[in-house]
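Reviewing the structure listed below.
So, chain A:
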Amino acid sequence: MIELGKYAGTVLGAYGISLLLLLGIVGQSLRANARARRELEEHEGRG
Partner candidate 1 sequence: MKALLWRDLRLAVRAGGGFGLALAFFLILCTLVPFGVGPEGGTLARIAPGILWVGALLSCLLSLDRIFALDHEDGSLDLLATAPLPLEGVVAIKALAHWLVTGLPLVIFAPVLGLLLHLPGPAYPWLVLSLALGTPALSVLGAFGAAVTVGLRRGGLLLSLLVLPLYVPTLIFGAEAVRRGAIGADPGTPLLFLAAITLAVLALMPFASAAALRVNLR
Partner candidate 2 sequence: MSIWEYANPVKFMRASGAVLPWVAGGAVVCCVAGLAWGFLTPQDYRQGATVKIIFLHVPAALMAINGWLMMLVMSLIWLVRRHHVSALAAKAAAPVGAVMTLIALITGAIWGQPMWGTWWEWDPRLTSFLILFLFYLGYIALWAAVEDADSAADLTGVLCLVGSVFALLSRYAVNFWNQGLHQGASLSVAPGERMSAVYKYPLYLSMLGFFLLFLALVLLRTRTEIRRRRLAALLARENRA
């Protein structure tokens, strides 16, 4: 484990929140895309 000194909470907090936000937007984008693709395929398959 690398040494973070007395700022461990600060550094880990910053990385944690940022990664959470990034994963959030990535997840939201992926889900929205999957949904749009599914709906479009369903529709095109029918018509």
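Candidates were picked such that all candidates are chains of the complex that A comes from, given by their letters.
We take it that a contact is a pair of C-beta atoms (placed from the backbone, for glycine too) under 8 Å apart; a residue touches a chain by one contact, two chains touch by 3 or more; residues count from 1.
For clarity, every value in this text was computed on a predicted model and none was experimentally measured.
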item	value
Touching candidate for chain A, same complex, options 1 or 2	2
Residue numbers on chain A that touch candidate 2, as the complex places them	2-8, 10-11, 13-15, 17-18, 21-22, 24-26, 28-30, 32-33, 36-37, 39-40, 43-44, 47
